[in-house]
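Below you'll find the structure, written out as structure tokens, and then a few comments.
In this view, the complex is presented without one of its protein chains, the others remaining in place.
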Amino acid sequence: MWQKTIKDLLERVYDKTLTPEDAEEEFKKLISHDLGFAEIDTSRHIRTGFPEVVYCASKKDEEVLAIVRTLFHNETCVLCTRAKKTTFSLLKKEFKKIEFFTESGSMIIGNVSAARGTISVISAGTSDIPVAQEAAVTAKAMGAEVKTYWDIGIAGIHRLFAKLEKLRESNAIVAVAGMDGALPGVIAGLVPCPVIAVPTSVGYGASFQGLAPLLTMLNSCAPGVSVVNIDNGFGAGYIAALINHRIGIKK
Amino acid sequence: MWQKTIKDLLERVYDKTLTPEDAEEEFKKLISHDLGFAEIDTSRHIRTGFPEVVYCASKKDEEVLAIVRTLFHNETCVLCTRAKKTTFSLLKKEFKKIEFFTESGSMIIGNVSAARGTISVISAGTSDIPVAQEAAVTAKAMGAEVKTYWDIGIAGIHRLFAKLEKLRESNAIVAVAGMDGALPGVIAGLVPCPVIAVPTSVGYGASFQGLAPLLTMLNSCAPGVSVVNIDNGFGAGYIAALINHRIGIKK
Amino acid sequence: MWQKTIKDLLERVYDKTLTPEDAEEEFKKLISHDLGFAEIDTSRHIRTGFPEVVYCASKKDEEVLAIVRTLFHNETCVLCTRAKKTTFSLLKKEFKKIEFFTESGSMIIGNVSAARGTISVISAGTSDIPVAQEAAVTAKAMGAEVKTYWDIGIAGIHRLFAKLEKLRESNAIVAVAGMDGALPGVIAGLVPCPVIAVPTSVGYGASFQGLAPLLTMLNSCAPGVSVVNIDNGFGAGYIAALINHRIGIKK
Amino acid sequence: MWQKTIKDLLERVYDKTLTPEDAEEEFKKLISHDLGFAEIDTSRHIRTGFPEVVYCASKKDEEVLAIVRTLFHNETCVLCTRAKKTTFSLLKKEFKKIEFFTESGSMIIGNVSAARGTISVISAGTSDIPVAQEAAVTAKAMGAEVKTYWDIGIAGIHRLFAKLEKLRESNAIVAVAGMDGALPGVIAGLVPCPVIAVPTSVGYGASFQGLAPLLTMLNSCAPGVSVVNIDNGFGAGYIAALINHRIGIKK
Amino acid sequence: MWQKTIKDLLERVYDKTLTPEDAEEEFKKLISHDLGFAEIDTSRHIRTGFPEVVYCASKKDEEVLAIVRTLFHNETCVLCTRAKKTTFSLLKKEFKKIEFFTESGSMIIGNVSAARGTISVISAGTSDIPVAQEAAVTAKAMGAEVKTYWDIGIAGIHRLFAKLEKLRESNAIVAVAGMDGALPGVIAGLVPCPVIAVPTSVGYGASFQGLAPLLTMLNSCAPGVSVVNIDNGFGAGYIAALINHRIGIKK
Amino acid sequence: MWQKTIKDLLERVYDKTLTPEDAEEEFKKLISHDLGFAEIDTSRHIRTGFPEVVYCASKKDEEVLAIVRTLFHNETCVLCTRAKKTTFSLLKKEFKKIEFFTESGSMIIGNVSAARGTISVISAGTSDIPVAQEAAVTAKAMGAEVKTYWDIGIAGIHRLFAKLEKLRESNAIVAVAGMDGALPGVIAGLVPCPVIAVPTSVGYGASFQGLAPLLTMLNSCAPGVSVVNIDNGFGAGYIAALINHRIGIKK
Amino acid sequence: MWQKTIKDLLERVYDKTLTPEDAEEEFKKLISHDLGFAEIDTSRHIRTGFPEVVYCASKKDEEVLAIVRTLFHNETCVLCTRAKKTTFSLLKKEFKKIEFFTESGSMIIGNVSAARGTISVISAGTSDIPVAQEAAVTAKAMGAEVKTYWDIGIAGIHRLFAKLEKLRESNAIVAVAGMDGALPGVIAGLVPCPVIAVPTSVGYGASFQGLAPLLTMLNSCAPGVSVVNIDNGFGAGYIAALINHRIGIKK
Partner (left out) sequence: MWQKTIKDLLERVYDKTLTPEDAEEEFKKLISHDLGFAEIDTSRHIRTGFPEVVYCASKKDEEVLAIVRTLFHNETCVLCTRAKKTTFSLLKKEFKKIEFFTESGSMIIGNVSAARGTISVISAGTSDIPVAQEAAVTAKAMGAEVKTYWDIGIAGIHRLFAKLEKLRESNAIVAVAGMDGALPGVIAGLVPCPVIAVPTSVGYGASFQGLAPLLTMLNSCAPGVSVVNIDNGFGAGYIAALINHRIGIKK
């Protein structure tokens, strides 16, 4: 996309429909766009297939509103993560089509495109649900059909086996677990699709805020497991959706 | 697959073509198969779509030979990782079709199925090549067409931009980097496919044997990066091939 | 138990008292039981000898109540750990036989079976008592007679020697200590039974939230010490009770 | 035992069959016995039920011989761990009844008492066998019947299920695993006896010489798991034998 | 300066315009000056070219006022870092010329000398701005012209390229980044001046309060990067100004 | 002392002024004294030369009062550390002679014995004063004359040199420092007495709550430095007083 | 430079002296240049002012030779770091003007430009000399006059004071220290130029391979210290030379 624009600019210069000076200016805009208090990455959609996502944790309600306005277009949706309820209330006044997910603070503004292909999101325990929900909402916003399975960790491993047949039909599986973090490795030994593992900071003591499950997942005996940051449900959902999306493209 | 066999056994019992005692015995075999000094996981192919891979690092030449014999069938290939040259020499006597990759000690016995879909493997520096090669050979053995790009780290970031157009056509990208480990994050901001990041133990001092690039990759600012263990080229190639394979299936 | 049920199902199928379809359904239920917001592990008692324990730290009062209802049967008791006082107040309305232990937030609902065999729980300092109490209550709920010895750490080692004769009669000893965590190792050199060591996060500075006593205990010079997670009084009491229970069985 | 001796000394003093000076001397000997280059703990058998074990890793062949001579009595056996082959060769000349276990360097001198009660030792992979063997030999030397199961880790979890019925009959299970260290937690959710978990330094990268499985095991979701030091097969076998022994006593 | 004073004292003694006793007293004063509750380092300006800076984080409003009074002279300015608003309010009553920077709590009392030479301060994200502002204010107070570029991290690397031409004209660049901390290394590969990297504690999970970007920066593939403490905007601005100042001197 | 009592008991038994049974009872009391909610170590004075010190951080006001009552005798003083103001207020009602030190929460009840010998306590910065004060009060309570020097860290090293002559006359020096923790090592290279180094958790970022100065001090280039726990002013003052006391004894 | 070339290309296209297709090709070359086994960054000189440096640690003699040939031009010099003696011997045959520094394995091929401006390199101990020499040679190769001061650490701080007058005249100071790493902070409090601190892995125990001095330096109380990776003499010399160079430019 980016390369094409360069060529296009060059051709227009060659055709003298564009001066070198204007072409240079265009070239700069293509690369960078300064908005004062923030540099909105307006071309991410072009580069990576998905628009920028708004991480609300350290932003004021008004800042989120301003950024969403910039990113929002009628044909697409905007995803916000870790939003406060007050942010949701503010945006609700302006955007009619808006959905808020309490556990994770995820928020979708606009219409999600029709689901295509399935991914599964699994939580090992009930305390892992906020992180797992963030993954599920992210993947949904990016066009995947999402199936969720909560509280089926390995302390009672039979709970997992009952879901196995369905799990095996996923294009990708997001497995969220704290404490021993053993769930993703067990799953990866049983399914034919990639497993995205998310360690959570759930637990205490030698969990060291999620270090324990992080290391477990990185050392998984079964191949097919890759890992994202502790508590990063968004990142896992994003990758699962990327994989799912690519499979859809090829259809 | 597994579930189907259970149903099949039950139906044969119902039809009285199988006694309950025999069915129970079959059921046990399905689950486990003891070979004395090792329990070969003969059913992994059925569960995950790919046969077991032989990790040779701590095994004697004869042990590798014995395991390869068990796994090898004419219709498929066996992948060995981190093999010594002496192991290759021993196996070469018995298996005609065998390929050895010096840098990584990877080894393919038998015929690789026709390549389908493309993945890219990138190394940040020349010292990262052994790990990157392991990823490339793994993905190749699992049926992917593999393109490799060596020594294009971010110290001279223009080297990366020259490859960008081709990289963007991959189904998945494996990015291998030591030291600051910044390469996968930069790539993920520029391409529309998942990036599997592999930290390497290349470097010294505060690299702490690969901890530094591992943390960098887990904290990637750009979404779309998931991470495997330090130096785990095999794991990254495996996941990239899983993704690539799934896309192929859907065609 | 589990294996027996499989065989039983197969025999009923053979006897045509069960269709293959129904047997398959039964087989699934045996393995997994979905309750919506949580997957209660109703078969843990069958597998491990003790029912599931309710960890209340991140659960709402109503959630705890719902789970206790599911687990509770007249013939057995339910153990809750790290419960808030408000949770206790809510449950007290429904369950007559209920006991709450303030220091640790442990809670027993129902009748504990008659005590059989003795275990000892020791705390090194007064600040370790909440963790030690959790161990004591857990073991009591699982049918052990529990003797407790508070504040007999090694700074004044003679305090320990005075209790030695009694300690040596235990089936297992739980030793809880923060800071230098040296107590379990000293005890293990003096008694003929296993010592379960619990590091606590008591202390400051280079205690690093319990890492110091954890490492001390893992490196115990005297054999006979095994270790559980930092502050995991429940886990230690559970293991001590398992050992004690098994000795009782054999009588 | 110790306390009794004190009382006995006091009574002999009272009866004037012992002077206070001699009693004081006896009292000192009871507490300490200096052998020059080492202080052999000759009373450990009395205090803990088992004699001192000889850790050979940093000792010269002659030093091991000298210590074994001191500890050896016809009625009991001496256990040496991490011995070199040369040490074995030297001792073989003097002790007729001696057994050497190559993988772990364990060595038993003398007659092991008749086995009583069963413990199981499990290794997740083939690389974990040396550590697992050390556990098995230790428990055997301490009077337990030992059953071993090698290479049944969770990457192919069905291998574990096939052994489950037998495993459930153990008085204690030692589970040895490197890498993700998930095996002990999976087992503990399926059996009614205590599981002693041994992390191994097998693996690479983010295994950090066994830190990863150590943390996994300490954070086990399923209760019933306690942990010993990395690669400490001896410690795990010792505790399993202590538990098994105590059950035997009660019969 | 310091050395000169010694010589001067010696000469005055030699000329008998100073007794040895008085010279000794002078010598002591030159080295140390006790103010009771604090030892103000009044000679730092002489030794290092810049006066002491007041770190207000753990000081009461009155304490800051007292120290600023001691340091303040009409010809120079005093810099305070991490001041509270209340401290600013108190000082405003006494000092007419005072400036407060809300994001970072930086405060300049008095007249900054005319700017000479340019340094650039860059933040990777919006959350890094407080730390980046501290760097910018520090450098300004020390006589540098400061250009700031907020929110141009590597997730959208084109934003950086648009500023490149200007950045290349700086005498030094301060690059502030949390999470993956990759920005300073990318810049250092593109500019001919030193880059002072500041890791921030922005992020979560495996960022470990800034450890991840700290390690990334220390392991930068591109030479030309040196690093200061996590969140230490002051330190980075100080060094950039030192470099800038020295270049100015030579003009 | 302890040994003497044993001999004494034996002699009284021999003289028949004590029955063996009573002697045994006496022997037990000598070793241990149970007070219900805590085991006060009443014999520490006999063993170590100083009575037990009351660490108030996790104790209620009433608990501190109860313990102080037990320890207090007219002829000696009791030291409390990390006490709250409310605790001081409660004790003040009962004990006339009581002193409270606000910065550190140290408290002395009763008359301190006449000072004998000098120790010095140094703080590197003003934020280190609470920890340094705890050291100073502890040493004072244990009979040392204490000289204090606040805020003379190495950023302005000349401040230290001005005090050097006096410092060199101390029997021991306690040096308290956070951040780079370099002060104790610099001092140890300049004085002929032992330096007790106390790292503090003052600082931020890569100080890691005091880990940085702790490691600095342990790695001191100059011999003569030994280290106590982070923020452990009490421990440092205690050791300095022990040394000082021993020197006094010899006079 | 880079930006200029883009404009130039555009103008030539506009003038029809270049077709759009050829311009696109040129544009690509400008960004990236593939040499097969390695991507030589031939444009680094243009971007950063200095050519690429050859890190020889993991390269074969022949590989180093090939790369040096590519980088070498008569008008400039090439710097190699961590070279083996055999590499030096091989290159000596082809390059007449070559210098090898034994302690550090640094190597300069070609003529160093005339020295301009002074930097100082200091080592705390004799064991730090190899790292310090690497810094010194690097800065020399980059056109700085370098003064070296070996073995003047803070254990005997007077050694430092004797050099102070000279040190204060440097444009930048590289301070290399292991163990407590306190030297750079002491210096920074005494000089008016930036101090580049290099922690070394010299030491043992709690030095943790250089972690201790690294943390000390990052937490320096005195401002003016920035830090590079452990043992990274090259990086420190590079930055010092960058600063020195920039000062020279302005003259």
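Things to note:
Lettered A, B, C, D, E, F and G in written order, each chain numbered from 1.
Everything below uses one rule, namely that a residue touches a chain if its C-beta (ideal position, glycine included) is under 8 Å from a C-beta of that chain, and two chains touch if they have at least 3 such contacts.
Here the structure is a predicted model, which means the values were calculated and not measured.
The chain not shown here is in contact, across the full complex, with C, D, E, F, G.
When the whole complex is considered, the residue among C:Leu91, C:Ala175, C:Ala222 or C:Ile239 that touches the unshown chain is C:Ala222.
Only one of D:Thr87, D:Ser123, D:Thr138 or D:Asn229 touches the absent chain when the whole complex is considered: D:Asn229. Touch with the chain omitted from the figure is made, among F:Leu71, F:Ala175, F:Cys193 or F:Ala206, by F:Cys193. Summarising the interface, chain C meets the missing chain with residues 124-125, 153-157, 179-182, 185-186, 189-190, 203, 205-208, 211-213, 215-222. Residues of chain G in contact with the chain left out of this view: 126-127, 150-152, 155-156, 158-163, 202, 204-207. Residues touching the missing chain, restricted to chain F, are 2-3, 44, 47-50, 53, 164-165, 171-172, 188-194, 196, 214, 218-220, 222-230, 234-236, 238-239, 242-243, 246-248, 250-251 (touch as defined at the top).
Assume only the chains that are shown with their structure count from here on.
In terms of the distance between Cα centroids, chain F is separated most widely from B.
Our note on geometry: chain A versus chain E, Cα centroid distance of 39 Å, whole angstroms.
Annotation: 59 Å between the Cα-based centres of chain C and chain G.
Looking at chain B, one finds that residues 44, 155-156, 189-190, 205-207, 211, 214, 218-219, 222, 229-230 touch two or more other chains.
By the definition of touch given earlier, these chain pairs are in contact: A-B, A-C, A-D, A-E, A-G, B-C, B-D, B-E, B-G, C-D, C-F, D-F, E-F, E-G, F-G.
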